[in-house]
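Subset of chains shown; positions unchanged.
Letters A and B name the chains as they come in the text, with residue numbers starting at 1 for each one.
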Amino acid sequence: MNGIGPPLVTPFDEAGGVDYRRLRELVDWIEGRGVDFLVPCGSNSEAELMTAAERARVIETVAEEASVPVLAGTGNPGLRETLEATRAAADAGADAALVVTPFYYDHDQETLEAYYRELASESSLPIYLYSVPAYTGVRLEPDTVGRLASHPNLVGMKDSHASLPEFVRTKRRIAESTADVVSSAGEFDLMIGSGSVLAQALSAGAVGGVLALANLAPAATAEVFEAHQEDPERARELNEDLVELNTAITADYSVPGLKWAMRERGAPAGYPRAPHREPDAEARGQLRALLDEL
Amino acid sequence: MNGIGPPLVTPFDEAGGVDYRRLRELVDWIEGRGVDFLVPCGSNSEAELMTAAERARVIETVAEEASVPVLAGTGNPGLRETLEATRAAADAGADAALVVTPFYYDHDQETLEAYYRELASESSLPIYLYSVPAYTGVRLEPDTVGRLASHPNLVGMKDSHASLPEFVRTKRRIAESTADVVSSAGEFDLMIGSGSVLAQALSAGAVGGVLALANLAPAATAEVFEAHQEDPERARELNEDLVELNTAITADYSVPGLKWAMRERGAPAGYPRAPHREPDAEARGQLRALLDEL
């Protein structure tokens, strides 16, 4: 994968059911605005609030409707459920799996490394690592990623550490680790997970981004990516204009804020699922003001 | 529920499958050592590493084998899955459900309150709150618990905050909130979740404890509870002798350490499930030394 991939929100109806028809519309809405791949069942999808069966059907629906590659989220706290979800994603037509570090229980770096090695060896789908300390409380350290990057079925990473220096260090460890193998095995795709630093990460060697922001502003996000190829400083300027909005739909108001803002822009985003609740009046006011600047 | 309830570990075989036969043996092993109720599918059970079907069958197995009440863990990140798991626990013969605060996504106190109200209103099983910041990163604040305690189907709490002052404050809020209703609706059972402060919590009004330690040392844990009824200072002294061991099987070496130590004592605890791994030589040495002092 490379370029821009939105971690697709999952449209629920007001009663909380998955609205598969609207999900297809969402795929079309976003693809029509120029993204490069789609990521169903990532953190923004509220996957952790769905059953395994729902997740598989969401992935299947997206894979059927999409004309771009599909990177499906399949991570669970346990290895068995992750393997099972990854098999289901393969059956559902996904091209690769994005696997968040196992959460709930704490694990050290050695245990995380063993987990990904076993997963990658048993999975038919290529695996992308996913480290997002804001949700999980754990981070894949640069040394760990470097060691994992030489595994032939570990093919990339979504780095949501919100730290450019750590991104640079991770990139270097990967380069050292894969120096001998890239000619045969292909590149390890390091992608950024924060829309606020897309342009800087591209300059630092990211091949793309998996960005909540690409749900709400796919065209503007893709524009940053394209601008970077011609003029990195222009990409950076375009990106800066998106920082406040990105902060609002991630750190400040999270998925419910993102979905509300998407609906305001006419996207078929649907409603959040419990325990998530609709944003309150103050949040909506803040989001409204930021959308007006877009 | 009151008294001592072990959050039962789940025996897995070396290949990672649930060993239901050994689980029955474990129920007998622990019941024979004097506990008051059993808690399958709590945090120590590695429930988050099992499928929903496995969890239901674990609960059913325990409920069949047990001669004491069963408080079954049924919490998930999402309300729907929690409701479904709670229904399954009722069908499996559980007497009540222990529901951890929804994890992975962050929620504020207002959202947590709404979540528990909706859950309690729709559940046929009585619900116990469960707040364990070490795993979830969130805590149910005393004011929140106080407001929830008046709900007729929210009947207790496992407090794993590791803070006696917060326990005392929670107890006070509950007392204020339920002053009018206890005569008709019965008590709200506040229980402690840390074996290191069982005696102190009992002095502060806890009706019991759901304690990892009760897996490993059920008789010694029950002895603290019984001693407290006669002589609180003696209970406290007995409890102090368990603090190092309790720290080792929770904070230091967690579930894999607990299971290894149980096996050393002859308990049919089985093996941990991946990503969990067996404790290393240093951890085993530390645990061995602490077991020798028991």
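Here, contacts are C-beta pairs under 8 Å (C-beta built on N, C-alpha and C of every residue); 3 or more make two chains touch, one makes a residue touch a chain.
Given the structure is predicted, the values throughout are model-derived calculations rather than measurements.
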Whole-complex copies, counting every chain including the 2 in place: 4
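One rule holds in what follows: only the chains that are shown with their structure count from here on.
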Cα-centroid distance, subunit A relative to subunit B, in whole angstrom: 34
Residues of subunit A that touch subunit B when the two form their complex: 16, 46, 48-52, 77-81, 84, 102-107, 111-112, 114-115, 118, 135-137, 254-255, 273-277
